[in-house]
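Shown next, in structure tokens, is the structure this report addresses.
All protein chains but one are shown at their positions in the complex.
Let's look at chain A:
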Amino acid sequence: MAGESNIRTALSNPAGWQSLLSFSILALAYLAAFSSRLFAVIRFESIIHEFDPWFNYRSTHHLVNYGFYNFLNWFDERAWYPLGRIVGGTVYPGLMVTAGTIHWLLNSLHITVHIRDVCVFLAPTFSGLTSIATYLLTKELWSQGAGLLAACFIAIVPGYISRSVAGSYDNEGIAIFALLFTYFLWVKSVKTGSIFWAGCTALAYFYMVSAWGGYVYIINLIPLHVFVLLLMGRFSYRIFVAYCAFFILGLLLSMQIPFVGFQPIRTSEHMASAGVFALLIAYGFLKYLHTHLSSLTKSEMRSLFFFAVAASAAAVLMAVVYLTYAGYVAPWSGRFYSLYDTGYAKIHIPIIASVSEHQPTTWVSFFFDLHVLVCTFPAGVWFCIKKINDERVFIVLYAISASYFAGVMVRLMLTLTPVVCILSAIAFSNVLERYLVDDTPKVHHIEDESEDDEEGDKRNKSKDLYDKVTKTAGKVRKIRHEPSGEPESLGGNVKTIVVMAVMMILMMFAVHCTWVTSNAYSSPSVVLASYNHDGSRNILDDFREAYYWLRQNTDDHSRVMSWWDYGYQIAGMANRTTLVDNNTWNNSHIALVGKAMSSNETRAYEIMKALDVDYVLVIFGGVIGYSGDDINKFLWMVRIAEGEHPKEIREGDYFTPQGEFRVDKAGSKTLLNCLMYKLCYYRFGEMQLDFRTPPGFDRTRNVEIGNKDISFQHLEEAYTTEHWLVRIYKVKKQDNRVRLDHTVRKTDIKPKTKFTSRKSGKRKRGFIKNKMLIKKGKRPSSKNKKPSRKTSSKK
């Protein structure tokens, strides 16, 4: 009885409703975030996607099998043959440790799951957590309603889903959660100025450092925030405490990651944080002096203070510049420098420029990934600037810097997405809260009742995923802003129209998100699917077919050469040694493989011998029309090889005189005879795909190939998969006797005298009568005949 009355009072209490609602909405957002990422698992199977995740999976497997310390000391001799790779020291271990911990926890609770399933479902789990972190951050920045809206946005926004579908087991999946959680804790510690929150920020930052190289963004954005606050004259001891505690703890913690090591004190990327730290200390010190030197007048004090701060800022800057020039601090690395100078990578680091996700972003991909949010989030920026405070400075800086980076590189759309969600949630909630208020004068208790009713209705509706966003915004807004003295009402009709229209747009957003997720971002790329005219589906499982063939039929220690894209997959699925892989740290090694692929067979064989290659693997899409194959990537191989071996490989040789890249008869001779071409098109000239096309018709490039007569001298075909997608060749051992590939030259010069063996006939050795006359150094040839006669005549 007592309990029931408690519930009743709780239900009639708006605060109780509010927390219940926000809890259930967050739970639903979590669920939506999780389930909308499962398209790939449902359509295909629970499988690790793409390329990098295979490495992560393989190292997680190692971690689970051999323990943490063995993982840290793991030297992988199966990668980068013959160099090997120290995995423990060259990897951000956060992802593997997280998955390993979850696996250990579940197993110790006797829930036996395979580590692969943990890996596959890690990203969706963490995107649910991301939406909660977004809620917390937005709540600190603006209001609870905006927070719920932001949580719903980020749960389904394609810009984030693109990196976190089930099976894409990659650093970004957990890093965005760590990023937002660090930002939330930072905003919290700026607000409170407590060491506790600053310490938590440092811990979250530590997690971020262990998870993703993008932590550099945090360690530059937070100092920038502090610096701008100083410029705005918003210095306070809250900021002082928060930043100092965060910086020191964060610095020490980040240096615990083996891969990061001493970078935080040795590289330019981290110098901004140290500089701001020094500046903040100087500023604090001057403030302290300020309180003790009261003898000066106020204006004198101000100018003195100003100049002292400016001088210390200049001193800090000079110190950093000096240290960089003196070589104590490494200058900006190419990868970061290319963000500033956008032409840099194209000229100097072709391997970075070759990756499609490092290209600049068109407006279409912004719209594709963010839909309505991309055009409404500037309104959120506007509202934040209009009602600025310490933490909103942060979100504005975040928005500006992230939109710049996203413009430079498609990949960094990922860091922009959360801030776009937050700010457009602020914009929408700011608008909706004005139009969802029922401000017709009413008797108070009636209003309460009707509201409860409405809530009930909406909760029933909340089963529907797409309505969720709508409901969120409306509900909470209403509750919070009821009592404020509103200006005259606009009237119910206008409000309803506005609310309906906005809901309509948000609903379109939800539909768009689902469509994009289902169509663009849910393909595992290890397994391909093609659709027939009647809608039935063909699964093309060639990759796994080839990798399992390698696993079953080749020697355990055989070495497979392929382009670097497939290195991780070969190591992960076939468990064979690779020469290069997706961790592109050694450009010259990659260039060597590129050189082998773009040379002719004899030259390539020398390189392959030098590298101990046993098998060569190429991806060929000409039969099924798969566009991501090696011939289409071939120019990058040539470019990268040319960068290291400009004498032997020239890009110009692979083009027709008109400057075209063609594989048909008009293509350049060098291209038509290089190893990659021959590997891809070996025996393809005999194959007629359908009756309308000639034999050897390449469906990807829509041409008939130019060189159908391909034979190998040093290689032999080992395996070709069902749809010819993967072709594997065995490199033959060296011949015992090198056969000449031409017949021995025959001459028509007949010997003047019939050949008689010296051991027979008159001149046979042992006869004393006609003893052989041996003259050393002179052969009795036609030229020497005369002088010899002379000498004889003289005799």
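Assume a residue touches a chain if its C-beta (ideal position, glycine included) is under 8 Å from a C-beta of that chain, and two chains touch if they have at least 3 such contacts; residues count from 1.
Definition applied: contacts and distances are computed from a predicted model.
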One chain is missing here; what is its name in UniProt, given the choices "Palmitoyltransferase", "Tumor suppressor candidate 3-like", "Potassium channel domain-containing protein" or "Interleukin-6 receptor subunit beta"?
"Tumor suppressor candidate 3-like"
Which of these, A:404, A:548 or A:585, touches the one chain of the complex that we don't see?
A:404
By the document's definition of touch, the residue of A:39, A:435, A:547 or A:682 touching the omitted chain is A:435
Sole touch to the unshown chain from A:109, A:326 or A:364: residue A:364
Please pick, from A:27, A:265, A:388 or A:666, the residue that touches the omitted chain in the full complex.
A:388
Out of A:501, A:529, A:610 or A:666, which residue would touch the omitted chain in the full complex?
A:501
Residues of chain A touching the missing chain are 342-343, 347, 360-368, 372, 374-379, 381-383, 385-386, 388, 396, 399-400, 403-404, 406-408, 427, 430-431, 434-435, 487-491, 494, 497-498, 501-502, 504-505, 508, 511-512, 515, 646, 650, 652, 655, 657-659
